[in-house]
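Here the complex is missing one protein chain, while the rest keep their positions.
For clarity, chains are labelled A and B in written order, and residue numbers in each chain start from 1.
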Amino acid sequence: MARALITVPASARHGEIIEIKAIVGHPMEPGFRRTQLGTLIPRDIVTQFACTYNGVEVFSADLYPAISANPYLAFFTVATESGTLVFNWIGDNGFSVTESAAIAVT
Amino acid sequence: MSASGDRRAAVLALFLAAMLSAIPISAGEIPLALRRSGYDFMSRETRAMQDDDSVNPAMLWVKDGEALWNARAGSADRACSDCHGDARQSMKGVAARYPAYDPAKRRPVNLAQRINICRSERQHAPALAYESANLLALAAYLGLQSRGLPIAVAIDERTRPFLEAGREIFNRRQGQLNLSCAQCHDEHWDKKLAGNPITQADPGGYPLYRLEWQGLGSLERRLRNCLSGTRTQAYAYGSPEFVDLELFLMWRWRGMKVETPAVRP
Partner (left out) sequence: MKERRRPANSRRRFLLAAGGVAAVLAFEPADATVAEMSDAMRKVVGGAPVAKGRVTLELPPLVDNGNTVALTVRVDSPMTARDHVKTIHVFTEKNPQPNVATFRLGPRAGRASVATRIRLADTQTVVALCEMSDGTFCSGSADVVVTLAACLEEL
């Protein structure tokens, strides 16, 4: 499965509030489920997400098993300058995904 | 039994009691004017997931499908795109007419099987397993190229016997509950089962992202759920019974639009 889908406007006016959407491919196995034979399926979730804008963190999140599979997050940030937004997800069993998107601010 | 199991059981009991004593409102096909996509029965929030590709998790698979389309594979070392070019042109409308007759197999094949024919015969690569992430990804990517186009499977003297076989399965009472697909999906589509709308057995959005699965799945996987729900032995993936049933469902859905990759509860 693809690692992530990111939606960032390609360009924005200086000072404009822009919406950012991010989906990462992950089953979010909560760690409470049992198979029909009764064995517990171990937890395997994404635990942390962070978004930096030209190196400065603008949004971050701690995620728990109650977040749906293929975690979706949408949030806002002020378009301050042209540059790069970097998205990072970290989780159980060494899960780590990094994606980036460029934005041109006029 | 858990609390939710008890509640589910109680609701199902009420529903089945009502349904089994009800006189069928209509027998036979749903008239064109009354045909409604599974989409129309969903909540506003679930519809919003299908409406916007930037929030539809199925697009994770579509993105993979595009990469696979352009990746060389097998001992022929060729990509799908090497022969078929840009899928946006070459595969436009293809998914809307599957299952389609395959002269070599002398029977209809579904889109997943058609992809695997090219895998083995053109790429000389091992077939992709049914329901594997890669096969779903390619099927979703191809399906997307037909999104919005009307479903039109070709029925002629070669495919008609398979269509009739599929129709027979749809109308056959089976399983421990002795229920047919038609009893739920033709006669009671406007009712609810344990709080969920029954709907009209819309096959046009597959592979789709089902909230229940928390992932992408094929029409055959969905049919297996309905079969096990009525305590009927499910057919094997790719079996003639499934493809015949799929052909019938797509013919029954003729003129309705492809919604791949759809979202369903």
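Throughout what follows, contacts are C-beta pairs under 8 Å (C-beta built on N, C-alpha and C of every residue); 3 or more make two chains touch, one makes a residue touch a chain.
Here the structure is a predicted model, which means the values were calculated and not measured.
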{"item": "Visible chains in contact with the missing one", "value": "A, B"}
{"item": "Residue touching the undisplayed chain, where the options are B:Y101, B:Y130 or B:W213", "value": "B:W213"}
{"item": "Selected from B:S75, B:Q89 or B:Q176 as touching the chain missing from the view", "value": "B:Q176"}
{"item": "Positions on subunit A contacted by the hidden chain, ascending", "value": "17, 30, 32-36, 53, 56, 58-69, 71-78, 80"}
{"item": "Sites on subunit B contacted by the missing partner chain, in the whole complex", "value": "1-9, 12-13, 16-17, 19-22, 24, 42-46, 48-49, 176-178, 183, 193-196, 211-214, 225-226, 228-231, 265"}
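The criterion applied here is as follows: only the chains that are shown with their structure count from here on.
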{"item": "For subunit A paired with subunit B, centre-to-centre distance based on mean C-alpha positions, whole Å", "value": "30"}
{"item": "Touching residues on subunit B, where the partner in the complex is subunit A", "value": "54-55, 57, 59-61, 63-64, 67, 133, 137, 214-215"}
{"item": "Interface residues, subunit A side, partner subunit B - complex", "value": "1-2, 4-5, 7, 21, 23, 25, 27-28, 68-70, 72, 74"}
